[in-house]
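This view holds just a subset of the chains, kept in their places.
Each chain gets a letter, A and B, in the order it is written, and its residues are counted from 1.
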Amino acid sequence: MSTLEFVLVHGSWHTGECWDEVKASLEAKGHRAFAPTLPGRGPGQSTDVTMRDYADAVAQFVVAEDLAGIVLVGHSAGGTVVCKAAEQLGDRISRLVLVSPLLVDSGSALTDAVPPEYAGLFAHMASESSDNTIMAPWEVWRDSFIGDAEETLARKAYERLCAEPFGPVSEPVDLEAFAAMPIAKSYINCTEDVVFPIGEYGLFPRMYQKVAPCRLVNAQGSHEMMYSNPHALAEALVKAGRP
Amino acid sequence: MSTLEFVLVHGSWHTGECWDEVKASLEAKGHRAFAPTLPGRGPGQSTDVTMRDYADAVAQFVVAEDLAGIVLVGHSAGGTVVCKAAEQLGDRISRLVLVSPLLVDSGSALTDAVPPEYAGLFAHMASESSDNTIMAPWEVWRDSFIGDAEETLARKAYERLCAEPFGPVSEPVDLEAFAAMPIAKSYINCTEDVVFPIGEYGLFPRMYQKVAPCRLVNAQGSHEMMYSNPHALAEALVKAGRP
């Protein structure tokens, strides 16, 4: 089996560290993996950032490391980030892998793609915050994001979350150039993902349909299975990322 | 991992004995489990019972055993029973776990929640019976309830079924008080459950949507996986029931 090079892009509230165990698991299988942190999160970082800043950060990371033929992976809102970054990276990408992604139609914002009650909650949180950021409430995190983990792990992961800048979440994203790119894609469906209730606003199959036809890989776990089931996610990434 | 106390409430045609192997499996993992039998079934029992009788029986069992901090589990129609019982048990419950449940909106009957052809069949069966009871036909049982078991096991389980009083199945259930309770819930989706055909009247995700947002745990098996795959169900119960 060929060696793959993964660039793993995290979703909202996370940093590159969320991939630590997945990265170790991929490396143990003989692959290489990188997990940059998007701007706007962590101590001392300005939260006044844009989706373009995110995409630039990913593209600059790939260019700075001089990577080519990569499997570019985006989790959750990171799915939209990698689509936008792909517009700059073109042929450096062998395949895009979307893990329980939150994707938007070009011209829409992430807040247009989430259940209306969440969009309202996030807007309220951002306006109440001092720095235009939002946070996932513990109860929602526990059962809707990471219901498959023991409570101790759920708490540990929760404590690692950062406030998420609301700007990139609420601004319309132009993906016209991406839509025209003939790029191979795979979709990892985390089968216990209920980050949004199943149905009209559920991630799956709604997001899958945005990128179909596309390879589908199922992985048993919640939206946060990089914490709760990292080895299964690493296996799914290999199945999703290989040629 | 903490020790959990489960109270397992069976569904239609069953008694507490249906949980025997699941109970043993939970106990082998260090947990405690109780499986009371609802009134109205078995030799010498009057079938003139109500949903309130069911809920009272569960509540009285929990109080008599002086249990607190329990994981209250309801399977199939037992899902509605535990919702109703929760109205009386309040803080004695740490979490409600619904296993392939048949749930109703407050003011509706279970027969309103099943496919119309089943509702008609049940009403006809009850009117033809001498004691207002219904039974699952063997062919339906074999392929729609327990299609994942070997035939011998399917027959053995079928022979243990009791006639089900039709009263609690066909009476409207008031769940206004339950709907207002802020109780943590988990949902176990038995992934090969086709007790009702997938689609408009399928259990999943229709019943999940009634209780979302809610932790989701998938378990591979049919509606009757307490017989066909009891260890997997016990594992799912632990994942669903823990804090």
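Here is the rule we go by: a residue touches a chain if its C-beta (ideal position, glycine included) is under 8 Å from a C-beta of that chain, and two chains touch if they have at least 3 such contacts.
In this text, all values refer to a predicted model and were calculated from it rather than measured experimentally.
Shown chains number 2; the total number of identical copies in the complete complex of this file is 3.
Keep this in mind: only the chains that are shown with their structure count from here on.
Chain A and chain B have centres, each the mean of its CA atoms, that are 37 Å apart.
Interface of chain B with chain A (complex): residues 1, 184, 186, 205, 208-209, 212-218, 239, 242-243. Remark: chain A residues 140, 142-144, 147-148, 150-151, 191-192, 194, 197-199, 202, 220 touch chain B in the complex.
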